[in-house]
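Let me begin by handing over the structure; questions about it come next.
One protein chain omitted, others in place.
The letters A, B and C name the chains in turn, as written, and every chain counts its residues from 1.
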């Protein structure tokens, strides 16, 4: 089994977030920066579901620093709604990892936003480093397992 | 003078933001979602400098809802640093407006991030609408003025 | 049955919140302002459990504007932890409402913080107004029900 043989797209993890009053702005809907925090909740949930919790990665002295964010907003989210965050691992290299997101309104499944986050691995001093092989292996194995479960 | 004849790239507005302790995360640097809020500060400052304050746009019953965000993170920002946000108007159509951002560390001019935000005009009920012609005209005139000042 | 005869202290609603990475700061623990947002999550959950969802109050053109916050921080909360927010209605008058909070670490039940929020009722223009009688009645009935359930 190699990374290439794993269908990363199939390994989707869903997590629900009840919209917080504090996440809205004076337009009456959720502020667009909140979605970026939801993406983060999504990838944290993905890693946990994959058996490689981010707390362990951080505990080993590594972080996945964000190098890029893309978000496309399709519909407004409102206080009282619940957002369903679907996350999948989009790319996994020795030094880079990328997640893709789809946000839907739990009530009617309406697409709220899509997005991507790109990351590099850094050590506690913020220096770029390789993702520890054990982390790569566990993320990879988790993706395979999650993908086969669907 | 037409919109096409105005060099939007030349109309850059700079605003400084002192980094808040609350904007950092456990990695010891600024959380990536804070940059998205800084982009917003940048475009608000741009519109104010251009003579078309966002408070007036909102007061007239319109909002520039965010439809897309792209951000590329180049270096970490830290508590104690001051970020210089350079904003320019990247696109202005009858229904769309787009801003581009460059964030630099005031101390050493190091590039922290670049980004783009795309917007459509909506009314108070969130329905897509044309940007009021007077708003387009004033933004356009402001861009011309700001560009010629450089 | 009168308001005075209801033991408001008995009507406690618990809600769990997984700590977000974005809620931490460079001290490595949760930023203290995040607890204020958790209080809000607590009272929203309380009202929902009591059968008087805040979305309905807002929908009727009223808001419970915050007039006072007190928070006592006892222990740090960390990314990876889950916070259990216990909320009770502390006071209910014709124009005022007050909630009390107790935050505990789900893992070991350690007390993280206690707090109180005081509110007045305002209309959509922000003018002080009486809490609609139907809202008072439903909150009161909800408190009685929740209290008897324990």
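Note that a contact is a pair of C-beta atoms (placed from the backbone, for glycine too) under 8 Å apart; a residue touches a chain by one contact, two chains touch by 3 or more.
This is a predicted model, so every value here is computed, not measured.
Shown chains touched by the hidden chain across the complete assembly: A, B, C.
Checked against the full complex, the candidates B:37, B:72, B:106 or B:141 give a single residue touching the omitted chain, namely B:37. Where chain A meets the chain that is not shown, the touching residues are 21-22, 24-29, 31, 33, 79. Where chain C meets the chain that is not shown, the touching residues are 26-29, 32-33, 36-37, 40, 58, 63, 65-73, 76, 126.
Taking the whole complex into account, chain B touches the unshown chain at residues 20-22, 37, 40-41, 44, 53-55, 58, 79-80.
Here is the rule we go by: only the chains that are shown with their structure count from here on.
Chain centres defined as mean CA positions place A nearest to the mean of all protein CA atoms.
Our note on geometry: chain A versus chain B, Cα centroid distance of 26 Å, whole angstroms. Shown for chain A are the residues in touch with two or more other chains, namely 37, 40, 58.
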